[in-house]
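Removed from the display is one protein chain of the complex; every other protein chain stays in position.
Chains here go by letter, A and B, matching the order in which they are written, and residues are numbered from 1 within each.
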Amino acid sequence: MVVDPMILEGAIALVKIGILLGVVFTTVAYLTFMERRVSALIQDRLGPNRVGPMGLLQPLADGIKFMWKEEFIPASADRKLFAIAPALILVPALLIFAVIPVGGEVTIPAFTLFGLQIQETTTTLQIIDLNVGILYILGMTSIAVYGIALGGWSANNKFTLLGGIRSSAQMISYELSLGLSIVGILMLTGSLQMSKIVAAQDTFFEWFIFRQPLAFVIFVIAAFAENNRLPFDLVECEQELVGGYHTEYSSMRFSMFMISEYASMVAASALMATLFFGGWHMPFEDQVGPGLVTLYQVAGFLLKTGFFLFVYIWVRWSLPRFRYDQLMAIGWKVLLPLALLNVVITGIWMLV
Amino acid sequence: MSYLPLILLVILVLIVAAVIVTLSSYIGRKKTSASKLASYECGVPIKDSARKNFSVKFYLIAILFILFDVEIIYLYPWAVVYGDLQLYGAAAMGVFFLLLVIGFLYEWKRGALEWD
Partner (left out) sequence: MELYFFLFFAIVAVASSVAMILQRNPIYCVLLLIMVMISIAGLYLMLDAQFVAIIQIVVYAGAIMVLFLFVIMLLNLSREEGGVFRIQKPLAVLLAALLFLPVAAMVMSYAGGGTTPPADGGGAGFGEVEQIGTLLFTKYLLPVEIAAVLLLIAIVGAVVLTRKGTVSVGE
């Protein structure tokens, strides 16, 4: 029996989604562990090293602990919104991964499984290659604002409300620079499609880091601010706002905020690799044997993403925090004009 | 183009989110008291509601964000076709861009970006 092409497409998509979600959740779990180990390294202490060999089972223990913790909702909170808010952050953070290409095309040879004939199919290592890929990412980041704003508002607590408002104002301010910094790349590529942006960087010296260095700097700073990471973590600065918008959250709902924060960090790192460091293209691709080249490319992509994740942690434990007025000044008076300038420079450069 | 993979992803992600949100309501012990459920305020008795009027600065930021967001949205389709339009495209966007920069300089000079 030959499998219907549409069912086959759905099955392949499900397999890809399963792998993607599995990898993202595992990365997020181990990122929290990495964060604690790297911070310990930077601060010259040991960090968690008791659960399992070298503490490697620590994320598992954390997860179980979160699940069994008591969940309480403040009496004055809006219970429905309080429950929805964490989901409103997690969903867009995970949906971003749909358009990020992890590798090139892969051909699955024809085979027979339980009497089902499966014909030879080619698929890309990407969930969906939207024509408006970059805008899709911007749309998802702009929806993430609601989770934070509503999470802060619904608890009816002064600290959470302040944290939520501050954070949403910060996120929308930096979203402008984030969106503008990419325009230079789009001009050079002539497409919003992620696969074409990667294809435009197939040789090493065509990587956009060499052609759009200013855009990269703006993008990295704006991405840090979008993820509310230090030096822009005014949202949850412990000394002023206790925990920011998630002060009143407990148990799994609290962990959802953490999962979303780390998932969007992974997404941002993957985007930095995709937009500026050639995506899954690697130097010396043609010298790797045909059977191994996809593996080499995917490994390269993961390595680049991993590097940026390390930078995230490294920066967090090295830099102090900005003041709120400084934060807004950087966003509006430094990054935005620089991003505009970048568009102008790219425009002129393309003409001559 | 088929959107099937995207639809599947959206459904799965929604399921994952719903499961996590409801999971801890069922596991974990429940032992509440009035002071435990009170909003956190550094241990001090709570003084009136947190939901109060806020500084007008935040509205201004939101309004300016919408306006610049729309301008950036115009830049995207332009950037895609700029390679084909060349000088004509530069001129067409030049006027648009100039108006954008004038607006930006105006709000800067008027102190709309000062945060105090």
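By definition in this document, a contact is a pair of C-beta atoms (placed from the backbone, for glycine too) under 8 Å apart; a residue touches a chain by one contact, two chains touch by 3 or more.
These numbers were taken from a predicted model, which means no experiment stands behind them.
Peer 1: Going by the stated contact criterion, tell me the shown chains that border the hidden chain.
Peer 2: A, B
Peer 1: Which listed residue (A:A98, A:L125 or A:L138) would be found touching the missing chain in the intact complex?
Peer 2: Within the whole complex, the residue contacting the unshown chain is A:L138.
Peer 1: Considering the complete complex, identify which of A:F66, A:F97, A:W153 or A:F322 is in touch with the unshown chain.
Peer 2: Among A:F66, A:F97, A:W153 or A:F322, only A:W153 touches the chain that is not shown.
Peer 1: Using the document's contact rule, name the residues of chain A that touch the chain not shown here.
Peer 2: Spelled out for chain A, the touching residues are 78, 80-81, 84, 130-132, 135-136, 138-139, 142-143, 145-146, 149-150, 153, 165, 168, 172, 190-192.
Peer 1: Name, in rising order, the residues on chain B that touch the hidden chain in the full complex.
Peer 2: Where chain B meets the chain not shown: residues 3, 51-54, 56-60, 62-67, 69-71, 73-74, 76-81, 84-85, 89, 92-93, 95-96, 99-100, 102-104, 106-107, 110-112.
The criterion applied here is as follows: only the chains that are shown with their structure count from here on.
Peer 1: Mind listing the chain A positions that touch chain B in their complex?
Peer 2: Counting only chain A, the residues touching chain B are 6, 9-10, 13-14, 16-17, 21, 66-77, 83-84, 86-87, 90-91, 94-95, 98, 127-128, 130-131, 134-135, 153, 155-161, 165, 169, 172-173, 175-176, 179-180, 183-184, 186-188, 190-192, 242, 247-248, 251-253, 255-256, 259, 324-325, 328-329, 332-333, 336-337, 340, 343-344, 347-348, 350-351.
Peer 1: Would you tell me which residues of chain B are touching chain A in their complex?
Peer 2: 1-6, 8-10, 12-14, 16-18, 20-21, 23-25, 27-32, 34, 36-42, 49-51, 54, 58, 61-62, 65, 68-69, 72, 75-76, 79-84, 86-87, 90, 93, 97, 100-101, 104, 108, 113, 115-116
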